[in-house]
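Note that this complex is displayed minus one protein chain, with the remaining chains in position.
As written, the chains take the letters A and B, and residue 1 is the first residue of each chain.
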Amino acid sequence: MSTTNVGDSLGVVLTINGKRHMLEVEPRRSLSDVIREDVGLTGTHLGCEHGVCGACTVLVDGQPARSCLMLAVQADETEITTIEGLADGDELHPIQQAMHESHGFQCGFCTPGFLMSTVALLSENPQPNRSEIRAELSGNLCRCTGYQSIVDGVETAVSLLNEAQGNQP
Amino acid sequence: MKNPAFIYHRPVGLDETLSLLADVGHDAKILAGGQSLLPTMALRLGPPEQLIDISRVPGLDGISVSATGEVTVGALVRHATVEHSADVGRYAPLVAETMPYIGHRAIRNRGTLVGSIAHADPAAELPAVCLALNATLRAVSTDGTRDIPAAEFFEGYLQTALKPNELLQQVTFPAWPSTSGGALVEVSRRHGDYALVGLACALDVRDGVVASASLAFFSVGSTAQRVSEAEAHLVGSEPSAELFARAAEVVSEALNPAPDVHGTTAYRKHLAGVLTERGLSQATAAIGVPA
Partner (left out) sequence: MSNTTQQSGLGFVGQSVKRVEDQRLLTGKGCYVADIEPEGVLHAVFVRSPLAHARVTSIDVDAARRAPGVAAVFTGADIVEATNPFPPFLMLPNLYTPLHWALSDKKVRMVGDPVALVLATSRYLAEDAAELVEVDYEPLDAVASISDALAADSEPLWEKADGNVVYDQTDTYGDVDAVFAAADRVITERFSCQRQANQPMETRGSVIEVDPDTGHLTVHNATQSSHMLRWIIAALADKQSTPSSLKSFVANKERRNAFVSAAKDFVSTNADSLQEQDNAGMISQVKADKSTLVHLQRIALGLLGRDNYPTVKAQDIGGGFGAKGSIAREDVALAAAAIKLGRSVKWIEDRVENLTDGGHAREETLEVAVAVDNDGTLRGMKVDLIVDQGAYPGFPVGAPFATRIMKVMFPGSYKFDAYGLRTRVVSTNKGKYVAYRGPWANETWARERMLDVVARALRMSPTDLRLKNMIGEADMPTKMITGPTLDETMSTKKTLERAIELVDLDAFATAKEEAAKAGRRLGIGFACYHEAAPGPPDYLTSVNPGTDALSAETARTTVQADGSVVVYTGQMPHGQSHETTYAQVVADELGVGIEDVELVWGNTDRTPFSVLGTGGSRGGPMGGGSVKYSSRKVRDLINHQAAEMLEASPSDIEIIDGNIHVAGVPARGLSFGEVAAAAAAGAAPTDAAFEATVDYGGHGDGGWSTATHVCFVDVDLSTGIVTIPRYLVVEDCGPVINPAIVDGQVRGGVAQGIGAVLYESSIYDSDANLQATTYMDYLIPTAAEIPDIEVHHIETLSPGENDFRGVGEGGMIGAPAAITNAVEDALSDLGARVTDQYLPPSRILELAGII
């Protein structure tokens, strides 16, 4: 049992993109703020801070979650993947490559959330059809694109991922 | 939009949790998945002074099925786990059918079924499902254990029969006879939104006539509610489009939902009727068919 008083901090261990971070955080701080401010990974964006826009989506133990709706202390001992963890050095993740090829995004603000949601979508359903893609991505808002280019990007990602798998059975 | 300060407790056992609740329950809220609590905290809408994070309390994360087919879901079981549970699909098909309607995947990965029930949002699906299925809600505290029938649990807007010192430990959905069919129908403005109006219904048909019926609506008032007039109208008759149409009229008549920015009273009354017909015919079709 632990109790943390107002103003006090609690030790938290977060493994983010494969790297372990031992942090002291005030329990009221959101996971998104800790990722952005304490760990310095500003690729995760905050669009609403009340759970609707999806810009802050990260993977927690492989599953997508709104990092604005988690306290960092709730993520203690979890593995977190953020947008910075997708590319392999200069090599883009196939989903990033696909979005590039499809002119997926414009201003880029919603982008981290869409990419993380797409990773989760394709790991669960590697061959989604267009309406499944639209339904599954409906938890992420984009104000710029009208979504078509993003949906195209997911379809392109499906073929890139299939190609990649075909190459290394 | 940042959370206000609070005292944070993270108990690691049920007893600890209950004695904490006994001590500070009046000023504290339980933190389960946080998908309803944290947005209200960030908006600073009457936030609690203390949070009790139950995520490390063992024994609350199970789904079990009794020998008689009752399904029990513990306080830490997330929506996504329920959604993907074969047992729930088989023994509580209406619950399984409901899950995809709740928000979006990222919300379901964190939010808990029991948390949604404890939160008692009148627009949420699960409280209505509990009412429709006559679920039993188990509250525990240092004073002991109470089993509360769903019909007595939801008292008002975000108000339940839980006392400040009580934890909602689990919910049990009664066995689902093969003669029953259920349906969850709703209309929302966008995919994944809370419903404009929704209906959880269950129909038990024996020897060609309706033996029992339950119609529990959500987003129609300060709590989810059953419409007993319409249920009474159904019982004893053969299921038919005409019967359902008449039930729909009774429903529209009986409900008086308050207007909000998303829909007027007249619209919601109308929608409740439309959903009654839709839900009842789907439920009839579902009899004997596992979800």
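Heads up, the rule we're going with is that a contact is a pair of C-beta atoms (placed from the backbone, for glycine too) under 8 Å apart; a residue touches a chain by one contact, two chains touch by 3 or more.
As the structure is a prediction and not an experimental result, all values here were calculated from the model.
Q: Which residue from A:5, A:42 or A:165 sits in contact with the chain not drawn here?
A: A:42
Q: Per the definition of touch given earlier, which of B:22, B:211, B:274 or B:287 contacts the omitted chain?
A: Here the residue in touch with the unshown chain is B:274.
Q: I need the residue numbers on chain A that touch the omitted chain, in ascending order.
A: Listed in rising order, the touching residues are 7, 26, 28-29, 36-37, 41-50, 52-53, 55, 82-84, 86-87, 92, 96-97, 99-101, 103-112, 115, 130, 133-135, 137-151.
Q: Give me the chain B residues in contact with the hidden chain, please.
A: 1-5, 43-44, 187, 189-194, 196, 261-264, 266-267, 269-271, 274
Rule of thumb we're sticking to: only the chains that are shown with their structure count from here on.
Q: Which bits of chain B are touching chain A when the two form their complex?
A: Residues 1-13, 16, 20, 31, 34-35, 38-39, 42-43, 51, 53, 55, 80, 103-107, 109-110, 190-192.
Q: Of all residues in chain A, which touch chain B in the complex?
A: 1-7, 10, 26-30, 33, 49-51, 54, 57, 60, 63-66, 68-71, 73-74, 117, 120-121, 134-136, 138-139
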